[in-house]
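Every protein chain of the complex appears in place save one, which is left out.
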Amino acid sequence: KRARAFGISIGVLPTGKNNAITDVAGLRVGHTTLIRGNDVRTGVTAILPHAGNLFQQKVPAAVFVGNGFGKLAGSTQVQELGNLESPVILTNTLGVGTAMNAVVGYTLQQPGNEQVQSVNALVGETNDGHLNDIRGRHVSEADVLEAIKQAKDGAVAEGNVGAGTGTVCFGFKGGIGTASRKTPDATGGYTVGVLVQTNFGGVLQVNGVPVGQELGQYYLSQHLQEKADGSCMLVVATDAPVDARNLERIAKRAMMGLAKTGGIASNGSGDYVIAFSTHEALRVPYTSKEKTQTMTLLRNDEMSPLFMAVIEATEEAIINSLFKAETMQGKEQHVVEALPLDKVLKLLKKHNALKH
Amino acid sequence: KRARAFGISIGVLPTGKNNAITDVAGLRVGHTTLIRGNDVRTGVTAILPHAGNLFQQKVPAAVFVGNGFGKLAGSTQVQELGNLESPVILTNTLGVGTAMNAVVGYTLQQPGNEQVQSVNALVGETNDGHLNDIRGRHVSEADVLEAIKQAKDGAVAEGNVGAGTGTVCFGFKGGIGTASRKTPDATGGYTVGVLVQTNFGGVLQVNGVPVGQELGQYYLSQHLQEKADGSCMLVVATDAPVDARNLERIAKRAMMGLAKTGGIASNGSGDYVIAFSTHEALRVPYTSKEKTQTMTLLRNDEMSPLFMAVIEATEEAIINSLFKAETMQGKEQHVVEALPLDKVLKLLKKHNALKH
Amino acid sequence: KRARAFGISIGVLPTGKNNAITDVAGLRVGHTTLIRGNDVRTGVTAILPHAGNLFQQKVPAAVFVGNGFGKLAGSTQVQELGNLESPVILTNTLGVGTAMNAVVGYTLQQPGNEQVQSVNALVGETNDGHLNDIRGRHVSEADVLEAIKQAKDGAVAEGNVGAGTGTVCFGFKGGIGTASRKTPDATGGYTVGVLVQTNFGGVLQVNGVPVGQELGQYYLSQHLQEKADGSCMLVVATDAPVDARNLERIAKRAMMGLAKTGGIASNGSGDYVIAFSTHEALRVPYTSKEKTQTMTLLRNDEMSPLFMAVIEATEEAIINSLFKAETMQGKEQHVVEALPLDKVLKLLKKHNALKH
Partner (left out) sequence: KRARAFGISIGVLPTGKNNAITDVAGLRVGHTTLIRGNDVRTGVTAILPHAGNLFQQKVPAAVFVGNGFGKLAGSTQVQELGNLESPVILTNTLGVGTAMNAVVGYTLQQPGNEQVQSVNALVGETNDGHLNDIRGRHVSEADVLEAIKQAKDGAVAEGNVGAGTGTVCFGFKGGIGTASRKTPDATGGYTVGVLVQTNFGGVLQVNGVPVGQELGQYYLSQHLQEKADGSCMLVVATDAPVDARNLERIAKRAMMGLAKTGGIASNGSGDYVIAFSTHEALRVPYTSKEKTQTMTLLRNDEMSPLFMAVIEATEEAIINSLFKAETMQGKEQHVVEALPLDKVLKLLKKHNALKH
């Protein structure tokens, strides 16, 4: 079960229907999960901002680098042009090149793209090398294409799936997590959805409760030399009409949600936030007869509810990734235990942090 | 009393001796508090990295812009050259020009600076216009010089003092707060100190407890149209031997500490982090016969404990600013209540968030 | 006479009517020139993007830091919010605080701003300390207000005026310069205007001719230990409908125009570009009943002509500052010679770089 099903209610804003990034209408998510033999524990997650041809109908986008010890591909073009022209792909650290190749192939082959000669693939990663034979480079272009093909709306599989198959978070089994928030109708009633690939460390807090400390498992603790390193990829989507500049501001706040789970953006963590708007009227056509584009955008003054939404959704998405992940054995018989939910819930009860 | 005196123990690392930014040896803090008549509620806080001539012996420094709706002066030179050559001054929004003038005058007049023709004053601010007649521009150059003159080591006055005299935080009276952390001896035993000027909003959390929610006073709550706007200035000092690049990374983490108090870096908030190292061997002389400088610096791999330290110290410094601030009446008979400590402590007890 | 009057035709695009930043309709420029006694050689230049209340009707804007050894105030808010709410003021290095104070006072006192409590003054500077008694801090708030008051459209005074009164460029007398370009009608027919305050060094090139080398006066030459340090402030205005993101890209290209004059953005040079759009439909109202703003913006694809325009206009504005500046004697009887136009024109003739 997800965190909320246990009575964990993070923040003050309501969730969307599925409490998932797919609550942003039109957005789809697909996973390819690779679990083979004793040591392949990896995968791919694809996020498609809309159902059309992404290259022909780009979406406003921004990237914020929380901590740049990572191999995110495609960020500089997104920053320069303010838009995204491909699915967002998450995978493992050594699979980025392969994922780029897959996205390039996917884009070249889409109907309407016959003349396209330049594709900016946005590919993020975290390092699953503790459980996965990462040096074996088991992610193929076909795996990436399959994740794109499987993308669908509705509920999103979490935990040990897709790019989260082999990840570790706060010393427990991490994975994929998602959540969403709606801003009050009076401020626009927009949806903000977040999907995370959690593979980082620090001192775990669940809804404000110092779980890591109480379990004695945290960065710099004496009993456990848990390394805080790893990474977190954070993908933020919204249907609010915001341009690249304000999307970058929204992206920046996702790191504040991560902070509330006890993450510290350690030296070795590649923490990146990708944010985009699916608002239809803001699509950027690849070609246009017009020299100008008319856009109706939220004023700066309207940003704060969206900032709060992304902070809350990020915190909950990370907690969901931990709640949904299961104990896994992988490479070299390494075992990473799932977060012990019974103990955690007891702690939350002790700290009066459950709604029911 | 400060938060820790009530049994609030934030994080896992030990504090320095005074649990203050002044635990970084040699650093001094001074305040000028301006409370006059019904509507002057403002002031100046000065942080001096070391006791020598700062212009002649600059310190490695960096600035991170959490949210740039603010008037911080001097940031681009700090970023370009990687050092700081003046006291750090905090004051109110419309006092920045005056504070710059004061710092320029102070620097020109210091013995040894007779030939100096260029001074980069680093001046931050938050807007105390709710309690203070900010349009009256009551901060004078003399007030700034007095804060510099009063600077001393040891315990630091908090709450309604200096640049925090008229500030508002989470709808309660904010002010100046400070805290410090020591990293484990095995990782260097360095001190990280933080001083904050709190004037921002969001959904207050105290040591993980959702105080803002339980008191019904938070951004976007129905009963109270608290605006989250305002600002937070965060000054981080360390004795660790780190250069400007790693100081910028440390600065970035201070925003993660702010996040843990429930801050959301709202649109109207000018949230800036200034970080510097007081490590003596890293002083940058204004002039030198040598073309090179030899420095012994921490490797990137050693940064994570410092990151954790700044997150913890920032969270506690903000909480201290609230705990030490007192109810204040100011401009147009506006009253801002202090955080109701009795209620807050009850809530913390209810949530098992007190050590004793 | 200005460079073009001698047959120097820089670039391929046509100029605006006055070949000045004021060719951008509605923009006004004012100077206060301070020449007193033997050692006051300084001043103020004010650029007003439009004739209305700038705080109530902000303009889209961006700042690019070419080299941040300077004291530019106000840049972080412009970058965060994407707009400018004050006149742009240029003055000397130690006058920035005073200019900020003047802009704050000016803004607070404008009709309609009675409730304003926060003003972001954008103030740039270069160091005129070779000719000017800069430590005497002779620029007053009244001088700044006078520059604002004197602002007018039409031809712009260049050379030893305003903030350029005491500056030095390539070892010759620098000052204020301006120029403009029009993009081809087929690409929009937009105007780009540039105004510069030149106080930097390198190896002077005039319209491609190596004047500095041939005159034996350049950075690192044996005969003259000219220091390349100093600074250059570059203000770019356009009537093209571009937002902050694309204005930042335009700003970045101004440094390429500076490069073509032989500037090297030396370590000690504070080289900043401020770019804004005066396009009326893009004004950002301080307050609005609407949560959104509808804007018609140029597509990324339409940017290149504007990039070329700003490069050409910047190059010519710098050359104009040198051509219009006159030999000046100042502080400690320092004399800085004007660019020897007769020799320069001979060199340009020798290199076939004159149109007539």
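Read from first to last, the chains carry the letters A, B and C; within each, the first residue is number 1.
Here is the rule we use: a contact is a pair of C-beta atoms (placed from the backbone, for glycine too) under 8 Å apart; a residue touches a chain by one contact, two chains touch by 3 or more.
These numbers come from a predicted model, not from an experiment.
Asker: Among B:Gly30, B:Gly43, B:Gly82 or B:Gly330, single out the residue that touches the unshown chain.
Answerer: With B:Gly30, B:Gly43, B:Gly82 or B:Gly330 as choices, the missing chain is touched by B:Gly82.
Asker: Write the list of chain C residues that the hidden chain touches.
Answerer: On the chain C side, contact with the omitted chain comes from 11-13, 66-67, 184, 187, 202-203, 205, 207-210, 213, 218-221, 228-229, 249, 252-253, 255-260, 263-268, 300-305, 307-308, 311, 350-353.
Asker: List the residues of chain A that touch the chain left out of this view.
Answerer: Per the touch rule, chain A residues meeting the hidden chain are 65, 67-77, 79-81, 93-94, 96-102, 104, 108, 116-121, 127, 129, 134-135, 137, 270, 272.
Asker: Where does chain B touch the missing chain, residue by residue?
Answerer: With respect to the unshown chain, the touching residues of chain B are 80-82, 187-188, 241, 243-245, 249, 284, 288, 290-302.
Convention: only the chains that are shown with their structure count from here on.
Asker: I'd like the Å distance between the centres of chain A and chain B, where a centre is the mean of that chain's Cα atoms.
Answerer: Chain A and chain B have C-alpha centres separated by 32 Å.
Asker: Could you grab the centroid distance between chain A and chain C? Build each centroid from C-alpha atoms only and quote it in angstrom.
Answerer: Averaging C-alpha atoms per chain gives centres 44 Å apart.
Asker: Would you mind listing the residues of chain A that make contact with two or more other chains?
Answerer: Chain A, residues with two or more chain partners: 187, 249, 300-302.
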